[in-house]
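Omission of a single protein chain aside, the complex is shown with its protein chains in their original locations.
All chains are identified by letter, namely A and B, in their written order; residue positions are counted from 1 within each chain.
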Amino acid sequence: MKRILDLTLGIVTSIGGFLEAGSIITAVQAGAVFGYKLLWTIALGTLGLMLLVEQSGRLAAVTGRTVGDALRERFGIRFFIIPLVTGLLVSFLVLASEIGGVALALQMATGIGFQWWAMPVAFAGWFLLWKGNFGIVEKGTSLLGLVTIVFVVAALKLHPDWGRVGASLLPTAPDHDGPRYWYLAVSIIGASISPYLYMFYSSGAVEDGWGVNDLSTNKATAVLGMSFGGILSAAVLIIAALVFLPRGIQVDRYEQAGLLLPPVLGHTGFVLFLASLGIACFGATTEITLAMAYLLAQGLGWDWSENARPKQNARFSLTYTVTILLAGVVMAVGIDPLKLTNFSMMLTAASLPVTVIPMFVLMNDEALVGEHRNRWFSNAALGALSIVTIIVLVSAVPLQILGGS
Amino acid sequence: MPNGGDRSPRTKRRRWVGWIALPLLIACGGNDPAAQIQRAGSWAATTRELAIERQVRGIGRAYTSDMLDAGQREVQKIARSLKPSDLPETLQARVPAAVGRLDSVIASTRSAVRRGDAVALGAAAADANALGDTLRALRAALGGK
Partner (left out) sequence: MELRIVHDLLDKVVLDDGRRNIGRVDGVVLELRRDAAPVVSAFEIGGRVLARRLGPRLARWAVALGRRWPALGNGVTRFAMRDVRTTGITVSVKCDGRPTPALAWENWLREHVISRIPGA
């Protein structure tokens, strides 16, 4: 019974925690300009994330090591420094975007500029980390995040053409604005597969003391949780395709996304959009902050745990404190949240090879994962994903230039 | 210090700066008039939607006003970046006129929101709608991709 409860909670958590600033806005941008056409990138990104979450969870359950631990232990500091530095840098920008997302939701509700909200939001996030424990941070924000299901409700109410939705799950070439199309394709992949997600997930498995018995929970959480999460992103894109595209609204400012739901659900839609944006981004804010502190602590061998009192792991607690407040400062200065979000999604996508490719080695190392190492299917899928990430890395800079504005 | 020694790393560094700056210049300098007209059209559509949704109280007042302010700033930016010399002769007067008109429609929508005047909001939505059509036609007349 407890197992089923845990499993349900795990799946629900991944659904509620799936959407964040980047996945919302990239899906809106894609739907507004290209209709359903880019749905395949959400499918691809979700499959990739599913794969990485399952493998990093398996690694943690079998060995008690997180992805961060294993990267340093298996490859040594001379390699590890690359994922460490890129991971921290990219996550920091994503973190600032998430704080921006919460601040924008508050701006849209009150009319007070997002810059004024950035520091209070960062402080609130810090307070939750300082006073709360892992369960509260992960489960609490994710359960509230279930409000994002409103996107699925709205998408269903719009009666999309399911035949065309299904057909868009296969990649097609664009008939106009090629660079913009591929730019958004790469951004969506970056928004779906964020390294902080599986770093956080594997650290969470260690925090919760997972063992080999939890492998089936892990698999089910990865497959079901991520699929349902992907459906949320797809729903956002479908709504944008049916509300923004016919009206000719393109996204120049993040706040334009506030017009997504009112035509379908009226004022309730507006309120639920603000709640979804605020809660989803707040959840992501705390998770990314923790993921960064985890990564640094694991890489340098400090004690770390969100379940311990802050005093017990002074360097760890100081790291998340400084990180979240600094990211708040970035938003308080008044950087355009849309530009920052788009840029950080692109950067995330470009940074994928440094964590995805080493997973191959980790998950095939018999000394590390033993009999739970990858079978041919996981390896083939990971191989395909690695190729995608390399293509993404190579095309990131040209696409940022040609399709970025 | 002999100046031959420290020269090459510095040149290397300069070259790096060049490689980074060049794409940025290209990215920022790109002011495709077709794209600008399209953006203006998108703001006309946004204004129309804001007016309609505000009329039925689908969206908050603070949000609507903020959005219109932001739209106005964007439209003024578009107006500044559109150079008549980039446009074909037949459109040289019409495009800036349409963009200028959008600026004033946004302003009147803004004041209708402030007064809570539902009738004026309806009129503003109709104006924005017509302007959207005009801008779409201009965008089509410009041709291109």
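A few points about this structure:
FYI, a residue touches a chain if its C-beta (ideal position, glycine included) is under 8 Å from a C-beta of that chain, and two chains touch if they have at least 3 such contacts.
Since we're looking at a predicted model, the values are computed, not measured.
Looking at the complete complex, one finds that the omitted chain is in touch with A.
Residue in contact with the omitted chain (choice from A:Lys37, A:Arg58, A:Arg72 or A:Arg180): A:Arg72.
Only one of A:Gly211, A:Pro246 or A:Gly301 touches the absent chain when the whole complex is considered: A:Gly301.
Only one of the listed residues, A:Trp40, A:Trp116 or A:Trp130, touches the absent chain: A:Trp130.
When you scan A:Thr46, A:Ser317, A:Ser344 or A:Gln400 for touch with the missing chain, the hit is A:Ser317. The chain not shown here touches subunit A at positions 63-65, 69, 72-73, 76-78, 80-81, 130-131, 299-304, 309-311, 313-315, 317-318, 321, 367.
The rule is simple: only the chains that are shown with their structure count from here on.
Taken in their complex, subunit B has these residues touching subunit A: 23, 26-27, 30, 38-39, 41-46, 48-50, 53, 56-63, 65-67, 70, 74, 132, 136, 145.
Put simply, subunit A touches subunit B in their complex at residues 107-111, 176-177, 247-250, 252-253, 255-256, 258-259, 262-263, 266-267, 269-270, 397, 400-401, 404-405.
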